[in-house]
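Here it is: the structure, laid out below.
Excluded from the complex is one protein chain; the other protein chains are retained at their positions.
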Amino acid sequence: MATAALDPAQTTGNKAEPAPGDAVLLELRGLKVYFPIKSGLIIDRHVGDLQAVDGVDLTVHRGETVGLVGESGCGKSTLARAVIRLYDPTEGTILFDGADITLAKGEQLRRLRARMQMIFQDPYASLNPRMTIGSMLEEPMRVHGLRRGREAQAEVRRLLDIVGLPPNAINRYPHEFSGGQRQRAGIARALAVRPQFIAADEPVSALDVSIQAQIVNLLAQLQREFRLTYLFIAHDLSVVRHISDRIAVMYLGRVVELSPAIDLYRGPLHPYTHALVSAVPIADPRVEKARRRIILRGDVPSPVNPPSGCRFHTRCWLRRELNDPERCVTEDPVLRELRPGHAAACHFAEDLIQVEHRRELVKAASEHSSAVETLDEDLSTGVTQVEPVTPSRPDEVLPH
Amino acid sequence: MTATAATAQLEERSVGLWRDAFSRLIRHPGAITGGLLVLLVVFLAIFAPWIATHDPMRGSLADSYIPPFQGEFLFGTNIQGQDVFSRIVFGARLTLGIAVLSVTIGVLVGVILGALAGFLKGWVDALIMRAVDIMLSIPGLLLAIAVVAWLGRGVTQIAIAIALINIPIFARILRGSLLALREADYVIAARSVGVRGSRLLVRHMLPNAMGPLIVQATLALATAVIDAAALGFLGLGPPDPRTPEWGTMLADTYRFLARAPYLAFFPGIAIMLTVLGFNLLGDALRESLDPRLRR
Partner (left out) sequence: MRLTVETIAESEITGPSRDDAMLSVRDLRITFGSGKRMVHAVNGVSYDLAPRETLGIVGESGCGKSVSALALMRLLPKPAAHVAPTTRIEFDGVELTELSDGSMRRKRGAEIAMIFQDPMTSLNPSLTIGRQLTEVLEVHRKMRHRDARDRAVALLEMVGIPHAGKRLNDYPHQFSGGMRQRVMIAIALALEPKLLIADEPTTALDVTIQAQILDLMRSVVTDRGTALILITHDLGVVAGICVRVMVMYAGHIVEEATTAELFGRPRHPYTVGLLRSIPRLDEERPDVLVPIEGQPPDLSRPILGCPFAPRCFNVQDRCREEMPPLAQAPDAAVGHRIACFYPAEGERLVPSGFEHA
């Protein structure tokens, strides 16, 4: 029986690619979730749509952890909720374990709920303040007719033990616990129905740094023990990188890059991912000094009125570097595989790969701390050094 | 963290949210004052037969207009020789009875309507809310007067009339709370776990929507007292003129303010203190039930 003491010697065991033969558990095809915008005096008329998720294809294999990252408005939370059918998809298909669940309702949906669960972000809002932890954990079992009475009680105690909460939590209320403990309770609730798939929506973002590691480790351990499949949504790239096998980067409702976790930092293939990755602060002053940041200009466009063609073209540094090709405005790039297991939605991803190669040279040069000046000499293709920065303005892009 | 350390931290008794609110409530100065006033009125109402010194409905003309604090009649007597004190005491029973009955009906019907509107949404919601809007657009007292004029005078009818004023208010409050709660993470979590329908409403949403409702109910008691008194004052109180009702007592005696001010003074004070008590209690409840002020 699992106890709260975790063995730190075990790694999260990232897999670069799902092994052949790993069954597909979840498949999304062309998934769209639009929220209608209504306006009108007496009768509301449909005037537009908030295109939260706008055509997503994704496959998740059994036992895998797929990370979903992106900034505000990218649609990752909406996607997760649509997957577990808290929202109705506007278009597209969701296949779970081979079965089409896109329009599941009633009894089918209820049975589905026992196999897909969700962990929520805010530990203070995701637990009913007037329900004891015990009742909260027993409820899913009762709703699905899984266990009753003494058996249910025993299972509740087991669940508490698994997530590292004391047995007397059964009669306690959520407000008596800290954020980290509440999150554990939320995880226990998700586990109560013995699901196969868990969508974790920012499960550690609201927690203190020192508690985050506890929860991340717990999630990893539970995955090993119960052979769970995770869809892990977060805006913190470092956490996602750590726990995921593959990562999908979203921007304005689309997946712009799908990459093995290991390659995300070393070799991103989409200019947005590049910028995103370069913006994440790393707790090492040496790395920070040597980094080249790509500062994007402007703000994220609204999902109500997304840009034409490639949604990222209004802020894309690569486009600028390539002298504003028209194609970015007129044609929507398709998510295509550029390397085994690594796909990106960019017309000019190959050019990026070339720039990548140069970057390797730069990195080698920067290992010698005082070699920043040498960068200029090594690179003859207009890539300039970055530090120190003159007043940065949003419309000034610093290429790397 | 180890389980033992966590257990050590939770050694104090488990405190539910209600108990926590209650402990804050009893420390609130407004609650203490208001609570005492309300308790006094309730006490008078329950134990009226033992507290009153005389039969409130009987009096002999020989005893009329005796000033207060002068002997057998504590608060003096009125024009018919009835003991004012006893009439105040029994009046408490009547007034409180009307107030409690009307608010209870108001809450029950209002909650049902509000729950239907807030939970089912769609056309049910639209229909109920339009009805509520119409009811709210008629000034409360006028509505009550119209109802009493239609149904006739009598305690039950008065209670119904006042209830009608309250129903739309409670319906709106509950509906508002439910709409907000729909978006709460724990409600969405319950849905994702598979909880549906009535269980979701009763187990997850209603308990958390009670707060504003309780506060409003307490304040509604205050207005019910005023409304009942107003109806009595306007001559729409209980049909038997000998029935002690504070509002009617005021109506009968305000003319004599110059000659016998005490006659109007006591029922007036009674109304005022009762209303004050409920208002203070209601405010204190609102503050102690506010989850943000917890701990």
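A and B label the chains in the order they appear, each numbered from 1.
By definition in this document, a contact is a pair of C-beta atoms (placed from the backbone, for glycine too) under 8 Å apart; a residue touches a chain by one contact, two chains touch by 3 or more.
Just so we're clear, the structure is a prediction, and the values are computed from it rather than from any experiment.
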item	value
Contact partner of the left-out chain, one of A:Gly180, A:Pro306 or A:Pro333	A:Gly180
Identified contact with the non-displayed chain, of A:Arg241, A:Arg254 or A:His342	A:Arg241
Given A:Thr59, A:Gln153 or A:Asn217, the one touching the chain that is not displayed	A:Asn217
Chain A residues that touch the omitted chain in the full complex	8-14, 71-72, 178, 180-181, 208-214, 216-217, 235, 237-239, 241-243, 261-262, 264-265, 275-288, 293, 295-296, 299-300, 367-369, 388-396
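Basically, only the chains that are shown with their structure count from here on.
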item	value
Chain B residues within the chain A interface of the complex	1-4, 6-7, 10, 14-17, 20, 184-196, 199, 203-204, 207-208, 291, 294
Chain B contact footprint on chain A (complex, rising order)	3-5, 84, 86, 110, 113-114, 117-118, 120-122, 125-132, 139-140, 143-144, 161, 164-169, 171-173, 175-176, 180-181, 186, 189, 192-193, 214
